[in-house]
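Here it is, the structure, as structure tokens.
All protein chains of the complex are present and in place, except for one that has been dropped.
After this line comes chain A, so read on.
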């Protein structure tokens, strides 16, 4: 289950099986599970219907018995960030779901000062969008779109709220897993990435390796923690706690293939409706991490939500690093030897 099998790729610099980078059709089988392993599961988080209720955060804390902490990871402290309704601040060892809140505004050009008032657009646009029902998207989502509670306009400003429930991406090429020296992080039969707490020695290597800044160390404990994609619930045939708690089904759990198809449909539907900025994030299997197991529909650029715009698994460059390390080591030996040549003093 560990990445011992990647030796050849790392040493030759060639990567025929996309072991370090690129799309992997069967990431679970690739890690040595028998052919009858379960399908790869994941999350599709549709932020366009997120209402920022934080039910997912609470459900995750409850189910996984995570300690309370503030946005700085201080356990048993109530801290307010003062930045928005977001007092969780970031994903961390004790917060495996994190709802980001971004309040945005923009100027509306004065030639159309009455945006948002009835009849302002010459009757071309109905006051309410007709209900659009998409396969697989719950009615509540469509309702949310009709009323559009996340956006309003006042005077010459338009205001909107972006909310997004962030989580570990369960990457196809997971840097955290690649760099873990103890084999504590492993790929489960569901294709997810999980820490084994009884093995982690707290070396902390996974923490800066994750390109999304997900996994973190619990200060008083020394070990690292992150979303397990509710491994314990999956093995019992249950949905992850956060997905079952989400009232708008912004968090959708399921087989990754099915989720990807549903997300593509949803994106097309939103684009048809002219929702600007709608995009999928982590859906593309040719991206820097080989596609994420937990991917998102966003309404603005990823960095607005605190996500990296173009993450790349650090081990993509490992063959080059090992080559440099080898060349440097050879250089040391060669130069020290050369220092012994010539005059004796």
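The criterion applied here is as follows: a contact is a pair of C-beta atoms (placed from the backbone, for glycine too) under 8 Å apart; a residue touches a chain by one contact, two chains touch by 3 or more; residues count from 1.
The rule is simple: contacts and distances are computed from a predicted model.
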Name under which UniProt lists the unshown chain, selected from "Amino acid ABC transporter permease", "Spermidine/putrescine transport system substrate-binding protein", "Polysulfide reductase NrfD" or "EutN/CcmL family microcompartment protein": "Polysulfide reductase NrfD"
Contact residue for the chain not shown (choose from A:24, A:41, A:179 or A:256): A:179
Touch residues of chain A, complete complex, unshown partner: 2-4, 6-7, 10-11, 20, 81, 83-84, 86, 89-90, 100, 102-109, 111-112, 115-116, 121, 129, 145, 148, 151, 153, 158-160, 175, 178-184, 199-205, 207-217, 221-224, 273-277, 300-301, 303-311, 314-315, 317-318, 320-322, 324-333, 335-340, 343-345
